[in-house]
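Taking it in order: structure first as structure tokens, then the write-up.
As you look at this complex, bear in mind that one protein chain is not there, while each of the others sits in place.
So that you can tell them apart, the chains are marked A, B and C in the order they are listed, and the count of residues begins at 1 in each.
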Amino acid sequence: MALSVEKTSSGREYKVKDLSQADFGRLEIELAEVEMPGLMACRAEFGPSKPFAGARISGSLHMTIQTAVLIETLTALGAEVRWCSCNIFSTQDHAAAAIARDSAAVFAWKGETLEEYWWCTERCLDWGEGGGPDLIVDDGGDATLLIHEGVKAEEEYEKSGKIPDPESTDNAEFKIVLTIIRDGLKSDPKRYRKMKERLVGVSEETTTGVKRLYQMQETGTLLFPAINVNDSVTKSKFDNLYGCRHSLPDGLMRATDVMIAGKVAVVCGYGDVGKGCAAALKQAGARVIVTEIDPICALQALMEGLQVLTLEDVVSDADIFVTTTGNKDIIMVDHMRKMKNNAIVCNIGHFDNEIDMHGLETYPGVKRITIKPQTDRWVFPETKTGIIVLAEGRLMNLGCATGHPSFVMSCSFTNQVIAQLELWNERSTGKYEKKVYVLPKHLDEKVAALHLGKLGARLTKLTKSQADYISVPVEGPYKPAHYRY
Amino acid sequence: MALSVEKTSSGREYKVKDLSQADFGRLEIELAEVEMPGLMACRAEFGPSKPFAGARISGSLHMTIQTAVLIETLTALGAEVRWCSCNIFSTQDHAAAAIARDSAAVFAWKGETLEEYWWCTERCLDWGEGGGPDLIVDDGGDATLLIHEGVKAEEEYEKSGKIPDPESTDNAEFKIVLTIIRDGLKSDPKRYRKMKERLVGVSEETTTGVKRLYQMQETGTLLFPAINVNDSVTKSKFDNLYGCRHSLPDGLMRATDVMIAGKVAVVCGYGDVGKGCAAALKQAGARVIVTEIDPICALQALMEGLQVLTLEDVVSDADIFVTTTGNKDIIMVDHMRKMKNNAIVCNIGHFDNEIDMHGLETYPGVKRITIKPQTDRWVFPETKTGIIVLAEGRLMNLGCATGHPSFVMSCSFTNQVIAQLELWNERSTGKYEKKVYVLPKHLDEKVAALHLGKLGARLTKLTKSQADYISVPVEGPYKPAHYRY
Amino acid sequence: MALSVEKTSSGREYKVKDLSQADFGRLEIELAEVEMPGLMACRAEFGPSKPFAGARISGSLHMTIQTAVLIETLTALGAEVRWCSCNIFSTQDHAAAAIARDSAAVFAWKGETLEEYWWCTERCLDWGEGGGPDLIVDDGGDATLLIHEGVKAEEEYEKSGKIPDPESTDNAEFKIVLTIIRDGLKSDPKRYRKMKERLVGVSEETTTGVKRLYQMQETGTLLFPAINVNDSVTKSKFDNLYGCRHSLPDGLMRATDVMIAGKVAVVCGYGDVGKGCAAALKQAGARVIVTEIDPICALQALMEGLQVLTLEDVVSDADIFVTTTGNKDIIMVDHMRKMKNNAIVCNIGHFDNEIDMHGLETYPGVKRITIKPQTDRWVFPETKTGIIVLAEGRLMNLGCATGHPSFVMSCSFTNQVIAQLELWNERSTGKYEKKVYVLPKHLDEKVAALHLGKLGARLTKLTKSQADYISVPVEGPYKPAHYRY
Partner (left out) sequence: MALSVEKTSSGREYKVKDLSQADFGRLEIELAEVEMPGLMACRAEFGPSKPFAGARISGSLHMTIQTAVLIETLTALGAEVRWCSCNIFSTQDHAAAAIARDSAAVFAWKGETLEEYWWCTERCLDWGEGGGPDLIVDDGGDATLLIHEGVKAEEEYEKSGKIPDPESTDNAEFKIVLTIIRDGLKSDPKRYRKMKERLVGVSEETTTGVKRLYQMQETGTLLFPAINVNDSVTKSKFDNLYGCRHSLPDGLMRATDVMIAGKVAVVCGYGDVGKGCAAALKQAGARVIVTEIDPICALQALMEGLQVLTLEDVVSDADIFVTTTGNKDIIMVDHMRKMKNNAIVCNIGHFDNEIDMHGLETYPGVKRITIKPQTDRWVFPETKTGIIVLAEGRLMNLGCATGHPSFVMSCSFTNQVIAQLELWNERSTGKYEKKVYVLPKHLDEKVAALHLGKLGARLTKLTKSQADYISVPVEGPYKPAHYRY
């Protein structure tokens, strides 16, 4: 795919797989709207007053149907939007087409190369003259990373004339980042600093990105305010847990059609994502074994009847392996060599380094047989047995299926809208410093409340006397900050 | 698609969507073989002696990857095979391509019209000169029906000269059947009777087909022996139950991506299929309501915590409706009109008459919006609200997903192979009359036993003294005929 | 406890633990009536016409609160009743007291010796002059056994003068049976034959008793008609399954207060009882391992995510062992020696020979520490570790808790009432020969229907056209005889 920006008849920039899929995308977007009551409520409540009028929002977040509803909520509130995906396999091309045609500048397609991926990210941040976006919606932190690395390089260059050297790193992806920044330096050595100046803040979607933000906060290198959307209860305890409970079996089924019942499944990590995965596999009739480093999570697994062992204990007995840790080097090529024939290996946690894809790809004599896109069988030369790796080690629910369903994404994305509104509304008040914030509990509760009606729920109301008895306001928030749900 | 038979280079007839998908089909067939230990054990045990040498087998059964492994087991045992699908949407085109290229005559593609469907069925039974097949593998009984109707028409024609009149029926599909028979009569007025003469017997896969067979047995019109594979324990208590537990959510997810958690789902019918569906929906976090006519099944549902109501009680509250009854007229257009916007309506039980598709299609002013193949939104003119109908009311797990997974189909299909072997081996002994038979329990137990090793199970062995104590042979069978599992 | 019959002021015979508990028993009986809609419906439908007028019914069935409601249903229909328990630990003394005081002759208390047990059984069958009962309600077949053995001995005695020799058997319990018969022979050498003459038939409650009946039918030694109540769907698929799912954890908790979550539990046998037990343990958070001889049941366990291994594989790893097989010699003393300290061993299947109690009791140096009645810790001399055996190896749900709850027993016992009515009404028609019968399906469906209203269920009604389509009557029965539910 030639990397040149295209334009709609109205002049909006885009680069998508096939604009003719826009009608199909539109139909699915309309279905999704019915399932996303939180976002639709935001449109109803805030749409008329256009609070984002004048705001430029750049988003780096899986370009799916659900994200399309988010984008069109932002535009309904007055924002101008540019978007890219945060994963090379996660774009739904019909969603991208509909948004590109109708609503926002989109640079995303399913099956990008890494070079294409970062080109898209750059485009998403590139608002032409006058610097970058006012606000960023980030997922995993790549847009944030690019700006931080860009600023760092520009300052170094200004100071010492030193230019970023892609060869200074072994990491294939970081090589590309450095190349982009290096090339950018030549044309505009203040580009990322201008961006930083304009930027009001970022709202970050996921655990991995949040972790990076806290690290930057700790080292004092965070360049703008950040809202941690991941740790809203209505995000991490819903999207991570119930989203994965839905999308893990969905991805497994679409990729492999394998019968889950009767199988032995290993779930590496028993955080919210792991809990959702283990529940789904157990309910589908698998026998689930958990690996954990944290004794508390391990004890939770045991209380649910799951066995807790190390990967080494079970590597040659299990049929399905799922990584959910947010860490690296979980399933190494030496593990994979010992697995049963046609064992399925996949990642739903984090980057593709949870699984040792590099070790696998470079294993002497290994043979890769692509069954279909995102489903590869890798055959080891000694044993002639193969394992099946999904989505090349990247998030399998997005690579092999369509990610999380609309309803649970409505919870997450309503947090995003609220976070973006908060950053924008407070842009001149100094309320937010260059730190990481979570949304206050009453907004978290509001997000939940917006999703109850769709499911036919009826809340009980506290009396004043009951509220006093437990020392909370009648209207909430109802729980102390440390409450764990 | 022009209805003309094509031929492979080796001269084998076929009609499939795209022969170039054969390589992809082959890869998935190879994966499936690893998941189908019962069929592979049949190949190992019986393959060398070619017991089917000289036998012609015609099969009318969803032309999926799993069926491909069945077909190649039959050919590995020496049979010559012709195949068609028993459902217009259930063919996996890459499976059909691989079989057509490599192993058997196939007439099947995803998305046949009804005319095409019956043309394929006719082709499947057409072995050229010398009459029809020796054996039939049937699913739903359409191949069996065609022969019975053909024979009836030929006899009537011989007796009275009367020719079948397609206009004599309102049923669109039966019109086509009569047309085919009428047209055939002209060219060969003994065609179906010759087929009947040659036929050794049929093995029938599913509840609906079995019901037809018992009716024919009762009225004395059954023309050849039949083995009821459906009521092998290792079929009905596995395929129907665990197969649907897997494939219902699979179909829902692929067709609609809807979040199942939190939804209200109505399962019409609580037989084996309904039990599997209700279990899957409950486990995915839906609130499940069952409708039933049978008080025993209703009481079972209640014991599992499911509510039992009538469709009228819940029609306007539920989000997902699934028919599993094997009966007709379950969800009528008047029900559909009262449903919530975007309620999902689908059938996993039987023919497309469980849902009143005719009533829907002919509803004045109704508008059909095809989201994607097999996923239609039907909008009612009065309310402007729409419902989403899957697979045009036909089996949604086959229309919207890929049917049941290999492992559970291995149970069903091993029963098929054993039934076919039994009919063939006893073809001259008179053991089987023109009646419906079930396989003896020791064969049922054998099918199960062939599937245990793959799942790492270890059986306990009875001692002689224990066997005597409970009055069973040490090697089984272990249960009385009436045992319900 | 001195074994002499006592009499109420009205002259009714009894022997119970403490008649003063009758008021407490009455209160619980009244609660149970609300939970037993099937029995109460029988009282309403048949009570006024007193169909059992003149009938003597002897029952040998756990003398619990639920059985009390059964007994008073029989008396409400006009019967005269004598009762004993069919298990030395299963009597609820307050239930026995209430019935003894108010309704029927009862001989039963919790914690009988084996001698006392058989004395009670004899009393239950002893209707004084004029022979025995007209009808027997049996559970496990002990009353039936006593009559059959009695008749055999009398005939042998008449023929050869030979008297039963208790020393001819190693079986401690059968020694007692022979003693009773021997002693009876002296006073009345025609006693059991007179009983047999009068007897119209027996209705048998449980798998074990039914197995004995079929054996007698096969060898032609069955002396009177028998109705197999166990194999009514509304019995075996409810009482055995859902009853045990309730009462297994109940018994474990009352006996040991052990946390089930996190434990490894072995369920020996995966029939209806085993399925209920495994479900209960899994749901409570245990990791469940099943042992099975039958490959079909084993495959069912695997489909539910349960591991299937042999007892030897897991004996030293598991925390809880439950036998549900209906067979003998399942857990031997050599297994018990290898178990973890304080492993719990119990039986919910059948007689106390599922667990090798004899081997345990006679193990050299073993020490028994009674924690509380029915909960013993047995310490092995070599290891000083102990295992905890419940209810001395007898049915733990009756020994350690109160058996199955009223609602599910209402299903079973409504079958009993209907079976007794059937035998009694047809006593002169010759409908029932000396064979074993199951109730017809329409009665089975009726039993279920009587239990739906209490749970708020609403059945769907077939239309005539639908009924014709599936070839069943509109009013049922709805399923073929071989249907497995």
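A few notes on this one:
Simple rule for what comes next: a contact is a pair of C-beta atoms (placed from the backbone, for glycine too) under 8 Å apart; a residue touches a chain by one contact, two chains touch by 3 or more.
Nothing here was measured: the structure is a model prediction, and the numbers come from that model.
Note on the undisplayed chain: of the listed residues A:V233, A:V366 or A:V389, the one touching it is A:V233. Here one chain is not drawn; of C:T144, C:T402, C:N415 or C:T460, the residue touching it is C:T402. Within the full complex, the residue among A:E292, A:D319, A:D376 or A:E422 touching the omitted chain is A:E292. Of the listed positions B:E304, B:D329 or B:E426, the one in contact with the omitted chain in the full complex is B:E304. In the full complex, the hidden chain is touched by subunit B at residues 261-262, 282, 285-288, 299, 302-307.
Within the complete assembly, residues 24, 27-28, 31-32, 34-35, 65, 242, 245-246, 249-250, 253-254, 256-264, 283-285, 317, 341-342, 369, 371-372, 377, 388, 401-402, 405-408, 455-456 of subunit C touch the chain that is not shown. Listed for subunit A, the residues touching the missing chain in the whole complex are 211, 214-215, 231, 233-234, 236-238, 242, 272, 291-300, 302-303, 307-311, 313, 326-329, 411, 438, 444-446, 448-449, 451-452, 455-463, 465-466, 469-471, 476, 478-482, 484-485.
One rule holds in what follows: only the chains that are shown with their structure count from here on.
A complete topology is adopted by the chain contact network, contact being made between every pair of chains. With chains reduced to the mean position of their C-alpha atoms, the one farthest from subunit C is A. Distance from the subunit A centre to the subunit B centre is 40 Å, each centre being the mean of its Cα atoms.
In subunit B, the positions touching at least two other chains are 242, 455-456.
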